[in-house]
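First the structure, then my questions, so here it is.
The complex is shown incomplete by one protein chain, all other protein chains being positioned as in the whole.
So that you can tell them apart, the chains are marked A, B and C in the order they are listed, and the count of residues begins at 1 in each.
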Amino acid sequence: MDLSIKIKDKILPNPVGVASGTFGYGEEYAPLTDLSALGAIYTKAVTVEPRPGNPLPRLVETPAGMINSIGLANVGTERFLKEKIPFLNSLSCPVILNVAGSLEEEYAEVIRRVDSQDALWGYEVNISCPNVKHGGLAFGTDPVQVERLTSSLKKLTDKPLIMKLTPNVTDISAIARAAEAGGADAVACINTVMGMVVDIHKRKPAIPAVTGGLSGPAVKPVGVAAVYRVSKAVNIPVIGLGGIMNADDAVEYLLAGASALQIGTANFVDPDTSGKVLTGIKEYMKEAGFTRISDFHGHF
Amino acid sequence: MDLSIKIKDKILPNPVGVASGTFGYGEEYAPLTDLSALGAIYTKAVTVEPRPGNPLPRLVETPAGMINSIGLANVGTERFLKEKIPFLNSLSCPVILNVAGSLEEEYAEVIRRVDSQDALWGYEVNISCPNVKHGGLAFGTDPVQVERLTSSLKKLTDKPLIMKLTPNVTDISAIARAAEAGGADAVACINTVMGMVVDIHKRKPAIPAVTGGLSGPAVKPVGVAAVYRVSKAVNIPVIGLGGIMNADDAVEYLLAGASALQIGTANFVDPDTSGKVLTGIKEYMKEAGFTRISDFHGHF
Amino acid sequence: MTNFKSEILSQKSIALGYMEMTFRWPEESEKPKPGQFLTIKIQEQPVPLLRRPFALSGFDEEQKSASIIYQVRGTGTKMLAALKAGDPLDVLSPLGNSFSLPAVDETPLLVAGGIGLGPILYFARELDKAGHSPVLIFGCREKSLIPDLPPLTNGRIQFCTDDGSAGFHGSSVDYMNSLSSDETGNAKVYSCGPTGMLKACHDFALSRDLSCETAMEEMMACGVGACMGCVVELAEDQDRKYARVCKDGPVFQSRTIKWT
Partner (left out) sequence: MTNFKSEILSQKSIALGYMEMTFRWPEESEKPKPGQFLTIKIQEQPVPLLRRPFALSGFDEEQKSASIIYQVRGTGTKMLAALKAGDPLDVLSPLGNSFSLPAVDETPLLVAGGIGLGPILYFARELDKAGHSPVLIFGCREKSLIPDLPPLTNGRIQFCTDDGSAGFHGSSVDYMNSLSSDETGNAKVYSCGPTGMLKACHDFALSRDLSCETAMEEMMACGVGACMGCVVELAEDQDRKYARVCKDGPVFQSRTIKWT
C-alpha cells in the first residue's frame, strides 16, 4: 500500500497532516501524538513582523462547530527562525509554513527570509487575509489577485507552493483555477467559513471582531463540496480539510477528490485524531482493495 | 408590547414566520401548531409550470444540519391557484408566496397570474435558482441580475416584494444593496449553504444532484453573520433565518439586525417551534424592557 | 396526528441487534393502524438533528400502550436503545396510511425482512384477532436474528433463514415460490423490508397475478408531507413522477412503484 502523495517534485509520506493554527509549531502536541507519523505539519501563520493577534475573547462554540478570532497572532519571521526552527528541524515529518500578510510584499518577504531553511518542506499561503490595498477584501476572493500573488511567490522559491482557499466566495473553482494559472503546486480548501455569534445576555457580538471563522463538523459538508468542485476544476493536487473528525470523514474528502488532508479543530477534541485517521484510511483501503491514494478518485 | 413589523405598507402581526419549503402550504402542519398565530407562512416555491423535483434520495443528515435536494418540486401556478389557494384563503395569518424560476420571465409570469389573489400578502423571491440564461449560476450571485430581476418584478405588483438572498456569495452586502436599489421592500437571508456528503460505502454522492442545500443549527453562525452585514448595508427590513431552533437563536438574529424571522428546519424537529419561539421572544422583551421589535436593534 | 410526550414502559432486546420498545399512548390520541408510523425526537441536542421514523409494531387498546421494533443502527437508534422504562419520549403519530384489509376469502401472505417486521407483525395480529388466517413469513440471515414471538391463533408464523440454521432454508420469497399455485391462489401479499425483498415480493405477486401492498422506507425530514423529501419514484403509468412515503404512503400498491 503506497500512501505517499507527490506535490511538485516532493513527497508527503502520507495524506494526513495537521491544519494551520490548530497545532502551533508542533511542540505542544509532541507528548500527545506521534509527530513523526504525520503526513505534514502546517504551521500557525507567520507574518514578517510579530503580531499580537485579536482582542479577547477569541473563541466561541457553535452547534457542532466553533468560531475563532485569533487573528494572525505570531512571533514574526525573525523570532520564528530563532525560536521555532530548531524544534522543527528535529522533526522527521514534512513541515509546511503557513504564510500570511496584508500586502503582497509581506508574503514575499516572509518567503525570502526563510527559504534557505531545510526544515521547511514547502509553503501554504493563507489568502483569507484582508488585502489592505484592496479595501480589506481578502486576497482569496478575487481571481486576479490570487493569480498575481501566486505567480509572484512562485518566483521566490523552489519549494512546493500550496494556495489555501477561502470558502467565502461565489465560485471557489474560479479561484482555484487562478491559483493554478499562477503556478500553484497544490490548493488546500477550506479555510474557515465566516460566522457570527451574538451574546444575548450582554447584547453584543460574542467576539470583539464581530465575525470570525467557523470550523469543525458543522462545516464539513461545505468543505467536501468545495473539494469536489475544485478537484474537477484543476489538475493540481487538492488538499481537503474542514471538520474532519475521524477516518470516515477523511474518506469522504478523498472520494470527493482530495489527495491529502488536514486535521484542524479535531486536534482540540482528540489530540491523536491524525493517528487514528491514518489507521482508519489504511483499513478502508485494505477493505476496498485500494493500493494508492489515487484509487480514491474517479468514482463519480 | 408591539410585535408587529411593517414591510412596505403592510403589517406582519409578529416576527416569527415559517420558512419556504419546510412547511408546504400550511395544511400538513395545521394539526400541530396554531397557524393563526404565525407571523407569516412562506410557501414552498411555486414556478409557472409544475416540476417533479429532483431524483431521490433528496435528504441527508450532517452534523447539526441536513442537506436537501428537493429541487423546485411543486404543482405549478395553475394547480396552485386551484388546489392551494382555497386553504390559504381560510387562514388569518399572512401568506407570502415563494416564487422561483429559471428565467426572469418565469418569475414574472407567476406573479402576473397570482397577483389578484387576496390570500397572498406578498412575495418572497427565491434567487438561489440557477439562471439558465447565465450559464446556470444562481440569479442571486450577481448584483446586476438581482437589481434587474427586482425592478422588473416590482413593476408587476403592489404587494410587498422580499428578495431572498443566497449565502453562497463573496459579498452578500453587495447583493442586498442591489436588491434595495431594484426596489425590494425587504430582504430575507439566508437560503441554504452549498454542501455535499459522500456515501463512503457506495462511493458516490449521498444525493444524485451531488451538492445540495445545507440548513439547520450548523449554519446558524453563517446566517447571523449575513443578517448583521446585510442590515448594516441596507435600509429596508431584513428577515433572518438559518438554524433557528429556539427563542435564544431568534433573539441572536434580532439583535444582529433582523426585523422578522423564519423557522425552517426546526419545524421538522418540533412542529410547534414557531409558537415556542414567539413566546420566548416576548419573555426576553419583557425582561429587557423592550416594547417593540426595533428595540432589538442598534446595540452594537 | 399529534405530537405528544409519552413515557417508555419497557424496552427489551428481541433478537440480535433488535429491540422492542413499548410506550404509553395518550387517551386523546387517535388509534394507530397497521402500516402507520411515528417519529421520535431522540434528544435535545442537534446531533442527530432529525426525528427518527419507526413503524408501529403493536397497539394495546386496554393498556393504552403502543410499541415499535427497531434495529440498533446508527447514532439515533443507539441513543434510543440506551433509554429505560420511565424515561420520557417525544412522539409524533400516527403518520401515513395503512395496509388495506384483505377480502374475507383472501389469505393474507405477510412477508417481512429485517426492520420490516414491526408493521407486518402488527398487521398479522390484527388480522388474526379479526378471524383471518394470516401467514407471516419472516426471513433473515440466520438463527440469532429470529425474534422470539408469541404464536398467532388462527394464522401462523413461518421463519426462513438464508443459512438454514432455523425454519425454512432460503429466503422468504424462496419459501413463497415453494408454495403451490393452489395454496396461493387467493392470497394477497403484503410486504415490508429491504428493497430487494420488496421487489421480489412484487415480482412474485405479478407472476401469480396477486395483489401486493408494500410498505416503503425513505429518509425523512418532516414526516408529515410538507417537505417533499421522502419521495419514491412511481411507475411510468402513474399520473405523477414521485410520491411521498410519509403522506401518500408508506403503504403502496406494489404496481404503482417504479422498481429498479
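What to note about this one:
Note that in this section contacts are C-beta pairs under 8 Å (C-beta built on N, C-alpha and C of every residue); 3 or more make two chains touch, one makes a residue touch a chain.
Bear in mind the structure is a predicted one, so any value in this text is a computation, not a measurement.
Here the chain not displayed is in touch, across the complete complex, with A, B, C.
From the set A:167, A:216, A:240 or A:257, the residue in touch with the chain omitted from the display is A:216, counting the whole complex. Among C:1, C:15, C:47 or C:115, only C:47 touches the chain that is left out of the view.
If you put the missing chain back, the residues of chain B touching it would be 63-64. Residues 21-24, 28-29, 31-32, 44, 52-53, 55-61, 63-66, 68, 70, 73, 216-218, 245, 265, 267-272 of chain A touch the missing chain (whole complex, contact as defined above).
If you put the missing chain back, the residues of chain C touching it would be 45-47, 75.
Simple rule for what comes next: only the chains that are shown with their structure count from here on.
If the chains shown are joined wherever they touch, the resulting network links each chain directly to all the rest. In this assembly, the chain whose C-alpha centre lies farthest from chain C is A. The greatest number of inter-chain C-beta pairs in contact is found between A-B. Of all the chains shown, the one with its CA centroid nearest the global CA centroid is B. For the pair chain A and chain C, the distance between C-alpha centroids works out to 48 Å.
One simple way to say how far apart two chains are is to compare their mean CA positions; for chain B and chain C this gives 36 Å. Between the Cα centres of chain A and chain B there is a gap of 34 Å. For chain C, residues that reach two or more other chains under the stated contact definition are 46-47.
Contact of a single residue of chain B with at least two other chains is seen at positions 63-65, 216-218.
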